[in-house]
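Only one protein chain is missing from this complex, and each of the others stays in its spot.
Up next, subunit A:
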Amino acid sequence: MSLLQQKTGSVVRLENVSKSYGDLLALDRVSLTVGQGEFVCLLGASGCGKSTLLSLVAGLDGITGGTLDTGGRKVSLMFQEAALFPWLSVRGNVELPLRLQGVSRPERRQRAEELLGIVRLGGFADKRPHELSGGMRQRVALARALAQNADILLMDEPFGALDAMTRDILHDELERIWREQQLTVLFVTHNVREAVRLGDRVILLSSRPGRVIEDYPITHERPRRIDSPEVAGQAAEITDRLRAEVARHAH
């Protein structure tokens, strides 16, 4: 357990959580705690059930065994696709969660303006989603997630479909927003360097079934760079561990 967690309260607590689909065991007794304001990356090869884990925390799916406690906190989830609604403008997409909460029109407009400012898309409120690039759409999706005013932000490979340059810049952006907005993030990826670049902790999951096999605290000073020697060094160490896990499935 990291020091950070001991000094702050936990917002997500999983104890021996299992999830099976029929005979298939996707997650096997996963225990995990995420502290207030922590940035935790879940890392694993295919079939480790990392997306399943996020669905469980988001409450989209029920657990089969164990305890999952978010203390009734609000949870928001971002996907690999921005999945913005094409019938709404950028502003309309960001305002949608507020509309569903019953926020009044002027207040909604103002809040959407603020959120788009946070993701640096202030001038694009009246555009349609298809007029934006992939990276920009993902930022709109982030603004929409922030509009939910959730305590916990879950991200399921949100930058997986972007080119390296855009991803680099979005890492900086996400780190800044996480810091400024004091978010708690649970971030799923299969990119080791990305996990080390962003996370306070990197949790390594085994595959079929998913189990927590390592919990690496990442203590390099922020802001980090994905190509710094510290990040690369730790990523290499984790990659070796991950490869050993993958090799276990050869037979």
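Methods note: a contact is a pair of C-beta atoms (placed from the backbone, for glycine too) under 8 Å apart; a residue touches a chain by one contact, two chains touch by 3 or more; residues count from 1.
Please note the rule applied: contacts and distances are computed from a predicted model.
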Inset, instruction - Assign the chain not included in the display its UniProt protein name, restricting the answer to "D-inositol 3-phosphate glycosyltransferase", "Molybdopterin dehydrogenase", "Chemotaxis protein CheY" or "ABC transporter permease". - result: "ABC transporter permease"
Inset, instruction - Kindly state which of the options A:A26, A:L43, A:L77 or A:L142 is in contact with the chain not pictured. - result: A:L77
Legend entry - Residue touching the undisplayed chain, where the options are A:L25, A:A58 or A:A232: A:A58
Inset, instruction - Among A:V40, A:L116, A:M136 or A:V196, choose the residue that contacts the chain missing from this document, as touch is defined above. - result: A:M136
Legend entry - Chain not shown: contacting residue from A:R29, A:R128 or A:H190: A:R128
Legend entry - Identified contact with the non-displayed chain, of A:R13, A:R29, A:R120 or A:H220: A:R120
Legend entry - Touch residues of subunit A, complete complex, unshown partner: 58, 60, 76-77, 79, 81, 83, 85-87, 96-97, 99-100, 120-121, 128-136, 148, 165-166, 168-169, 172-173, 176, 223, 225
